[in-house]
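Here's the structure we're looking at; comments come further down.
All protein chains of the complex are present and in place, except for one that has been dropped.
This part shows subunit A:
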Amino acid sequence: MKSSMDTGLITNEVLFLMTKCSELFVQHLAREAYAASCSKETSDTLKYEHLSHLVNKSSNLEFLLQIVPEKIRVHTFQEMLRLNRSGTTSDDDDDDDSESESESESDE
């Protein structure tokens, strides 16, 4: 995992720490999302929507916004596109973002 970055040497100790850290993160994410979902609904299934909601809400999960985007409906997306085109500012960045969102939408 870590070889993907331009990191220098990694000691075994740090490797262990990162593993443990990722573990804690996974559990943290699951617990938080589940707690948030249970307070609202009665169902006991953790769904993608709960996660994306949590990511949108918490400031320390900001870096996941692109990774776990909120789902949007196709027609909402089309509406956004139309607005984007009618307004002369059609940023490439914006397009990329919306594309990834529409991809997750099509997964449904």
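Note that in this section contacts are C-beta pairs under 8 Å (C-beta built on N, C-alpha and C of every residue); 3 or more make two chains touch, one makes a residue touch a chain; residues count from 1.
As a convention for this text, contacts and distances are computed from a predicted model.
Not every chain of the complex appears here, and the one that does not is recorded in UniProt as "DNA polymerase epsilon subunit 3", selected from "Geranylgeranyl transferase type-2 subunit alpha", "Type 2 DNA topoisomerase 6 subunit B-like isoform X1", "Vacuolar-sorting protein SNF8" or "DNA polymerase epsilon subunit 3". By the touch rule set out above, subunit A reaches the unshown chain at residues 1-14, 16-18, 20-31, 33-34, 44-48, 50-52, 55, 59-60, 63-64, 67-68, 107.
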